[in-house]
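Of the protein chains in this complex, all but one are displayed in their positions.
Labels run A, B and C following the written order; every chain starts at residue 1.
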Amino acid sequence: MEKRFVYADNAATTPLSEIAFNAMKPWLTEHYGNPSSLYRMGREAKEAINEARKVVGKCLNAAMPVNEKNDYAPGEILFTGGGSQADNLAIRGFMHGPSSKGRKHIITSKIEHHAVLYTCEALEKEGYRVTYLNVDKEGHVDLEQLKNELSEDTALVSVMAANNEIGTIQPLKQISELAHSVGAKFHTDAVQAVGHMHIDVQEMGIDMLSLAGHKFRGPRGTGVLYVKNGIQLEPLVYGGGQERGLVSGTENTAGFIGLAAAMQDACEHLDEKMGYVKKLTDKLVKGIMENIPYSHYTGDPVNRLPGTASFVFEAIEGEGLILRLDNAGVCGSTGSACSTGSLDPSHVLMAIGLPHEIAHGSLRLTLGEQNTEEDVDYVIETVTDVVKTLRSMSPVWEN
Amino acid sequence: MEKRFVYADNAATTPLSEIAFNAMKPWLTEHYGNPSSLYRMGREAKEAINEARKVVGKCLNAAMPVNEKNDYAPGEILFTGGGSQADNLAIRGFMHGPSSKGRKHIITSKIEHHAVLYTCEALEKEGYRVTYLNVDKEGHVDLEQLKNELSEDTALVSVMAANNEIGTIQPLKQISELAHSVGAKFHTDAVQAVGHMHIDVQEMGIDMLSLAGHKFRGPRGTGVLYVKNGIQLEPLVYGGGQERGLVSGTENTAGFIGLAAAMQDACEHLDEKMGYVKKLTDKLVKGIMENIPYSHYTGDPVNRLPGTASFVFEAIEGEGLILRLDNAGVCGSTGSACSTGSLDPSHVLMAIGLPHEIAHGSLRLTLGEQNTEEDVDYVIETVTDVVKTLRSMSPVWEN
Amino acid sequence: MQYSEKVLDHFTHPRNVGEIEDANGVGEVGNAKCGDIMKIYLKVSDDGIIEDVKFKTFGCGAAIATSSMATEMVKGKSLEEALKLTNKAVAEALDGLPPVKMHCSVLAEEALRSAISDYYKRMGKDPAEILGCDADCSACHKAD
Partner (left out) sequence: MQYSEKVLDHFTHPRNVGEIEDANGVGEVGNAKCGDIMKIYLKVSDDGIIEDVKFKTFGCGAAIATSSMATEMVKGKSLEEALKLTNKAVAEALDGLPPVKMHCSVLAEEALRSAISDYYKRMGKDPAEILGCDADCSACHKAD
């Protein structure tokens, strides 16, 4: 097969779409007014940002404001500098803010992104109590444990919508109902989910939701925190009062508009796009599992993000795998310890119970709408070859 | 005179330069690799960001790292999502971090940006002690008061390099020496200063410095905190560990590169560009002061930012002034209370001792390299006309 | 903060700006410290019709626009009708005002009442009986 370039790391970041770039361009070059300024060029920027807010709100089915002339309508959508900022604002801002009502307990899961986990750990140092829920082999949080841990002291439950390494989708509605049963609020890190699966914050009972533009072909350095009306947070960034005073700083107009354009495109064509991506991913998984012995699929094979295919291959190590795939033109990622310089493989792979020696051989391939059948054929062949080569060098591999 | 469009609000934000846009474009479209990724496209992005760091470091004369192969060289330059984020990280991160060594006192000034002031107020609520230095009529901080307030409990002195409303430049070196004399560190909000005046962090004894890309024709949503080696901060954003773990989140590669390109352009041609801008500004100030009776110049007429011209006009109100200037094609700003919906005029105008009734008539015009002599002529004429019209409607104006 | 087109129109081209030399009712409210002063001049006919009205305003765009609109709305009306004019009605006639600017419309209502009160006084009548107060709104008004 002829060498080609295949970007199969769409969970890390996605290429900015032409739609998003074109939406951004005039706001980068011509319309440079500061949205806080009184003159027309400033007011137009402010209006454009509020339009972007509405687009985002509509995709999430956020409650729209009654008064269309409202200054920051819809106030439920706060723009941030990325998914991590949204997660930090949601969790730290909520626990430090008045809406936590003095409750001191957070429940989250062992497979959250570090933006959630490390925020929780920092709060533990301040005296908050955090429960990290176990997950099963496929990465679903333990709902029984959640029920047992919930109490009148639980302020917040934060469980991600879909995992970034293995793609497993969590039962959001069930979790929010449990959280609400004790008066706790529910936050979900939907950074991987938005643009890839249906999300309805009202239907699912979501009180706060984080997303990031660059995971659905919008720009880097942009994110959103959806905050249900009535919830009050402590600011993440103090200053000029932008984003209801919670994320101050001159607005990244072009970025916010790019995010909204990409999100609209993703949401309006969700079924069609994700149907296509899922077909590709199914083919990829099938091909790899058939071709490569001693390989294991990780995550939930059914309830998973449409573009995520994740594996472990015995007797090899992931960093080398990625580097050799790169030489062959294929971009992927791994949860191997060696890839990060830490001694442990990814906390997600540990949490789903993989032994260290197997977790080292992990590979995540994440497809997007820009991938083709030919890409998939090429990736299957390339991964098969590279795994074979690395195994032939491995002292643990005995054929 | 023929109607023209004159953007004279460069202190609010500047138009993205072609240099910056062209530097960003490939990183928006083609080179979309996540800098944390192992493959070539990711490594290239990481390298490009580190190059951008070096450019920024060089402009500030930050100490360069010894080991050129160092992973995050130069580690002294941290990219953030804007000037406010840099200010928040500097002040909150420092006071909460180990380098404050248990000292609980901050000294800042009454004319800081809200990103500094509100961060300090939030720290006061946590039990820290904050002194807000007075300023004189022209906006210089009271050095005697600074001397008197400094003690062994003072952890941090934070005084802006140049004010955003009146352009007054502070004696940074003197302030840093005073701060260091009691073992305190010195932070300066140089958001308005960088790209507009010479800054040398080593020469001036600056321990931390905030800047924002969009104030010198770089992109919005980007900033930098310079942190002198050895100073340890608490993170602003927890997560994947980017920016030495202090501002986690997938890097805005294009944004950081755009900031660096704009900064390099600004720094390399600083004298030439700012000489030109200063000439225009001097002409503007002269024209307006000559044309309009009962007008007052605010700020230091000599030691000020080259592009800042700020005034108060008696018997009129600033919001109306801005709106009418806008109708005539001129973009400017005001510190009038009416422009923000608060009851008080800008805290800066109050701090320099202007009475309320006069502060209401404030106007700030800030020129940039893209302005021309004709622009200035037009602005002088327009402001003169508009002030006259508004005064003719004013019950307080008696000719 | 977003002004409607109507507000911008009335601010840019205010109606009835100026003074009336032979006014028989003049009212002024607000003070310079608060950044807004409104002065209204009335020329009331013998049968109690507002024949002419003019204003001068030191204040923001909304203050000027509401002065303009309020004077337009009472011109040619009887004093009784004019007294029914509320700040809300002025704001609505302008297609609404941003929430932070509602207090500027209060100013217009107050200035008008103050001018009418002045007219009654000059006529030798007690304005308190008619207005329900002596329309001494000239103290710095509060934002609502």
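To be clear about the criterion, a contact is a pair of C-beta atoms (placed from the backbone, for glycine too) under 8 Å apart; a residue touches a chain by one contact, two chains touch by 3 or more.
Just so we're clear, the structure is a prediction, and the values are computed from it rather than from any experiment.
> Which of the chains on display does the removed chain touch in the whole complex?
A, B
> Of the residues listed, A:D136, A:E357 or A:E374, which one is in contact with the missing chain?
A:E357
> For the chain that's not shown, point to the residue among A:S36, A:S336, A:T366 or A:T382 touching it.
Within the whole complex, the residue contacting the unshown chain is A:S336.
> Among A:I77, A:I316 or A:V348, which one is in touch with the chain left out?
A:I316
> Hey, which subunit A residues sit against the chain that's not shown?
315-317, 319-320, 323-324, 327, 336-339, 341, 343, 345, 355-357, 360, 392-397
> Which residues does subunit B use to touch the chain missing from this display?
Those residues of subunit B that touch the unshown chain are 38, 43, 46-47, 69, 71.
Methods note: only the chains that are shown with their structure count from here on.
> Roughly how far is subunit A from subunit C, going centre to centre by Cα mean, in whole Å?
56
> What's the distance between the Cα centroids of subunit A and subunit B, rounded to whole Å?
Distance between chain centres, rounded to whole Å: 33 Å.
> Let me have the rounded angstrom distance from the C-alpha centre of subunit B over to the C-alpha centre of subunit C, please.
Using C-alpha averages as centres, the distance is 41 Å.
> At least two other chains touched by the same residue of subunit B: list those residues.
Counting only residues that touch two or more other chains, subunit B contributes 319, 323, 339.
> Could you tell me which residues belong to subunit C and also touch two or more other chains?
1, 98
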